[in-house]
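Here the complex is missing a single protein chain, while all its other protein chains stay put.
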Amino acid sequence: MIFLPLLIALPLFSAFVIPLLSKLWKPFAPVIGNITTFVLFIFSLYGIAAIQGFPMLVYKFGNWPPPIGIIFSFDAFSAFMVFVISIIVFSGALFATKYLNHYTGQWKFWTLYMLLTTGLMGISVTGDLFNMFVWIEISAIASYALVSFGIEAEELEASLKYMVMGEIAGMTLLLAIALIYAKTSTLNLADIALSFQTIQYSKFYWSILALLLFAFSVKAALVPFHFWLPDAHPAAPAPISSLLSGVFIKVLGVYTSARFIFNIFGLTRENAPFFFNILVGIGLLSIVYAGITALSQKDYKRLLGFSTISQVGYIMLGLGIGNFYGIAGAVLYILAHGISKALLFLTSGSVVYVTGERNIEKLGGLGESMPTTAWSFRFGALSLIGLPPLIGFFAKFLIALGAIKQGFLWLAIVAIGFSGVTLGYLLKIENNVYLKKNGVEAKEAPFLMRVAMVFLVILLLVLGIGYKPLMDFVIQPATDALLRGTEYINLILGGI
Amino acid sequence: MLIFISCIILFLIGLYAVVAKRNLLKIAIGFCIMEYAVNMLFALIGFKSGAIDPVITKVDMPHNFVDPLPQALVLTAIVIGVGTTALFLSFIVRIYEKFKTLDVSEIKKLKG
Partner (left out) sequence: MNEVYLMLLLPVGCGLLGFLIKRLRNEMGFLGFIVTFYFALRIFLIFHNKTFAYSIASIAGIDFRIYADNLTRFILLFNSVFALLILLYSIITMRKSRGEDVYQLYLGLTLSGANGVVLSGNLFLMLIFWNMLVFALYGILLVGKKESVNAARKALTIVGVSDFILMLGIIIVYTIAGSANFPAEPLLSLNNGVMISAYMLLLVGAIAKAGAMPLHTWIPEAARVVPASTMAFIPACIDKLLGIYFLVRISYYLFDITQSLPVRMTLMSIGAITIVFAVMMALIQKEAMRLLSFHAVSQVGYMVLGIGTGIPLAVAGGLFHMINNAIYKMCLFLCAGSVEYRARTSELDHLGGLGTKMPLTMLCFLIAAFAISGVPPFNGFYSKWMIYQGIIELYKETNLWIIFLVAAMFGSVLTLASFLKMLHSLFLGERPKELDKVREVRFGMIVPPLILAFLCIIFGIFAEQIPLARLIYPSLPFFKIEPIGFWSAGLTTVLMLLGILIGLIIFIFGTALKPRKSKVFVGGEVLDTEEARITGPNFYSSVHNIDMLEKTYRFGEEGAFDFYNYLQGIFGGFGTLFREVINKFFVLVYNAFANIIISLGYVFSAVHNGELPGYLGWIFLGAIFIFILLAL
């Protein structure tokens, strides 16, 4: 179980080593960054293997037993999140190696990148409430700094707005933690869940839930809490956009809220249908509003940003449906959207790297001069739209299946119908950037950037074709971990 | 109950500053107020009147400690708060260089 603290310690260590070593020789920074992310990727695979057959692995810091000391609790859902994070982080690091030629002060980028990774990993594996807050803040601060990495006027503005909104959410979260501590006198998530069982459905319980839902909705950029995202994602360097869209909002927003709703608050569709309908409502609002807004965008990355909001709506929709298929769909959607949206942002980065232009109306004809980028875009887009046999299809399919099983036929119709809108805005990019003849001079992106994109394309295909093992070993255990509900308490506190 | 209400009122004052004020520095101050409100709430949660400090020197000491954990939390929260405030202030400096204003409603290059 030593790999659990290593998931945190390794990137944290790299974050501190990079500034030191890059003073000696500049390329140390990307080299260390790439090695670290690759090792994390191996660890994540090991984590998935290690969790098979065990409902929960617990690592106790200083060997203090759970309610007293800080613990790392690693169940299948955590393993799944770590897997997604490490995929995106790895491809982002590969991509950034070359992409950063535009920027000065590369070691700062790599340090922040490693800190961001640390934070994301920490959130996914921690079993302690305040610890979770610390990781959230670490990754959030790193992301504020990374969004403004170019320190141009637009980037600073985007980062400022992002920070104001993000910090409001952070402070709300801290307030909620204080209130929880006042009521339960504990910070261990399982112990909190135990205490909540006695005060279930009281005013206090719902108020805390509302505070947390608000904080996580801002982090997950659900409509109407999404305003920071369409600014921040385009402003960030492409690997960071892909990281933010691919995993950041899902770890800070979706993972945390799912963990709280199912495992800590012990809510299910049976005992709190009203709350789950709210989730469905928020999800639906995001899908519709952001999807339609994306149609009117002209900036490559801003369009993708709106698309992200819309797609996160699908995840919330799946969670809100609340039966096995809905939740499994949401979990799979985290993976599918993570990979495909990261891929799309990387293609945007590759276009920006080559042409220096983000306005899709000024681009054109890159399909012939940049075939790898164009085909990566197409695969990512097709997966996002949900065409089999790419992985995106199965996610959307499970959500629709869940909706119908739950008796929401109309919901399935809207969810699948809005794939048409998805198709619409992605075709807009395809048409304007890759097909239309516009005489934009371009050559293909550098080798490493292409490798990063092809890596993700291959994952899309392999995971789509290997849907069955993926479902058996990763998605189903993760869904079960959520559906296990407050059984979570016994798994952590019972084994003292 | 009073401590809850007073701290939450303080929190809301900070939130008001962030949401309603146009000057970036005032927004930064608003954040600080929000943060202090929560920190104070933590400290007050742990407080018990007439209790002793939680340092065990003898085996048969009376079990009337103040809760030590919130104090540790507050320390961590303060550190995080310093980090965010520092970053935020550095943004303000940079933004003033680029936009020549501190009024948030003038900083609107990104729209649509």
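In order of appearance the chains are A and B, and numbering begins at 1 in each one.
Note that a residue touches a chain if its C-beta (ideal position, glycine included) is under 8 Å from a C-beta of that chain, and two chains touch if they have at least 3 such contacts.
If you're wondering where the values come from, they're calculated on a predicted model, not measured in any experiment.
With respect to the full assembly, the chain omitted from this view is in touch with A, B. Check A:165, A:287, A:321 or A:491 against the missing chain and you find that the one touching it is A:165. Among A:197, A:271, A:359 or A:431, only A:431 touches the chain left out of the display. Touch with the chain that is not drawn comes from one residue among A:151, A:278, A:451 or A:493, which is A:278. From the options A:126, A:184 or A:297, the residue with contact to the unseen chain in the full assembly is A:297.
Contact between subunit B and the unshown chain involves residues 18-20, 22, 104-105, 107-112.
Within the entire complex, the positions of subunit A that touch the omitted partner chain are 160-161, 164-165, 168, 203, 206-207, 209-210, 213-214, 217-218, 224-225, 227-228, 230, 274-275, 278, 289, 292-297, 325, 328, 382, 385-389, 393, 397-398, 400-401, 404-405, 409, 412-413, 416-417, 419-421, 423-424, 427, 430-431, 435-437, 467-468, 471.
Here is the rule we go by: only the chains that are shown with their structure count from here on.
Subunit A and subunit B have Cα centroids lying 27 Å from one another. Contact residues on subunit B toward subunit A in their complex (touch as defined above): 4, 8, 11, 14-15, 18, 24, 27, 31, 34-35, 37-38, 41-42, 45, 67, 69-70, 73, 76-77, 80, 83-84, 87-88, 91-92, 94-95, 98-99, 107-110, 112. Of all residues in subunit A, only 130, 134, 137, 141, 144-145, 148, 151-154, 156-161, 163-164, 167-168, 170-171, 174-175, 178-179, 181-182, 185, 187, 230-231, 234-235, 296-298, 302 touch subunit B in the complex they form.
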